[in-house]
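All protein chains but one are shown at their positions in the complex.
Let's turn to subunit A:
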Amino acid sequence: MAAARALARGVLLGSYSICRSRSLIFNSVQKRGIAACIDPSIGLTDEQKEFQKVAFDFAANEMAPHMAEWDQKEIFPVEAMRKAAQLGFGGIYVNPDVGGSGLSRLDTSIIFEALSTGCVSTTAYISIHNMCAWMIDTFGNNEQREKFCPDLCSMQRFASYCLTEPGSGSDAASLLTSANLKGDHYILNGSKAFISGGGDTDVYVVMCRTGGKGPKGISCLVVEKGTPGLSFGKKEKKVGWNSQPTRAVIFEDCAVPVTNRLGAEGEGFSIAMKGLNGGRINIASCSLGAAHASVLLARDHMCVRKQFGETLSNSQFLQFRLAEMATKLVASRLLLRQAAVALQEGRPDAVSLCSMAKLFVTDECFSICNQALQIHGGYGYLKDYAVQQYVRDIRVHQILEGTNEVMRMIIARSLLSES
């Protein structure tokens, strides 16, 4: 009899259970995102909808249930990321001949936007990893591509992007890490700051000075973990992005073979900037996913929370606030997708458009998530609720991959250079 009852419960559950979910956290169903006017699948091709569906499913089942734990315990979720790589997320816009998925920038943006609803910090790291894999794929010679890309695409090995230094952030071209040629090796001396994944990753794409001052003296070297002279600083304690470690990367007479140089001497800065164009689309996509999830969380909270005898959803002020958030979300999404298309087509306005998109989307989406937190009232401030993690995680998107101030510089330069 007991077996029958247990089975009956099991059979009943059958109609409602979700096949692939391991556990339903209380707001994971809402995150499946059903709200017609902000539906992120509008305007996509059937194939793009399939990519998006896989990414949303993966985010809901493999990431969202752990996002809070990864943040609180500062866990770098290697297994979950390798699962993502098995689906092709390790080298989304890398060539298939070295293990990548060969998709477009728009496809990539759609995928990161969906993954980000599961965990912004992890998705942002995956996007940095993708950027590094692409740089090696695009600017490396065949030996370098075959040596590094397959392992990066499968996430057998993880990558980090090393440009920023303690003395050069926005003024990236003034970097000081030196690479002096000695025989068939470069000897690296200097340090990089704020490196995502630093210390836990295996492959470091490092911009360093092989020539004179300014951008033309910078080259791009691939440094592998375990190379003598490569060490790391302490793990930084951050407000968000806690599922990825951030450390200084230190070079002390670190010898790197010349064969690890991507492109020619002096091309490093240009390679770095080209990587960042795509990186900016990706980071903005992560902000978009967080904002989308936050709008849904805010809407659901408004339908449930009652004050003054009625649900918050009856308050005109909050209705208007929600409408503004939704409008900004859709506007951001459209600008970002246009920028992605411009980049993949190699249009002349691509760099400016990517900067505009990064600037607008990261700012607007932070505002959206912040307002969503406000709508939650006191509950929004508790770590039991996901909205505060979205706010904390995407705050840094307005700073890295080029501060939003630098984005303005790029756009202004483009406008004024035509006069």
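Just so we're on the same page, a residue touches a chain if its C-beta (ideal position, glycine included) is under 8 Å from a C-beta of that chain, and two chains touch if they have at least 3 such contacts; residues count from 1.
By definition in this document, contacts and distances are computed from a predicted model.
Of the candidates "Electron transfer flavoprotein subunit beta", "GATB amidotransferase", "Nucleoporin NDC1" or "FERM domain containing kindlin 3", the chain left out of this view carries the UniProt protein name "Electron transfer flavoprotein subunit beta".
For the chain left out of this panel, the touching residue among A:46, A:310 or A:384 is A:46. Although one chain is not displayed, subunit A still touches it through residues 3-4, 7-8, 10-11, 13-20, 29, 32, 34, 36, 39, 46-47, 49-51, 53-54, 57-58, 86-89, 92, 96, 101-103.
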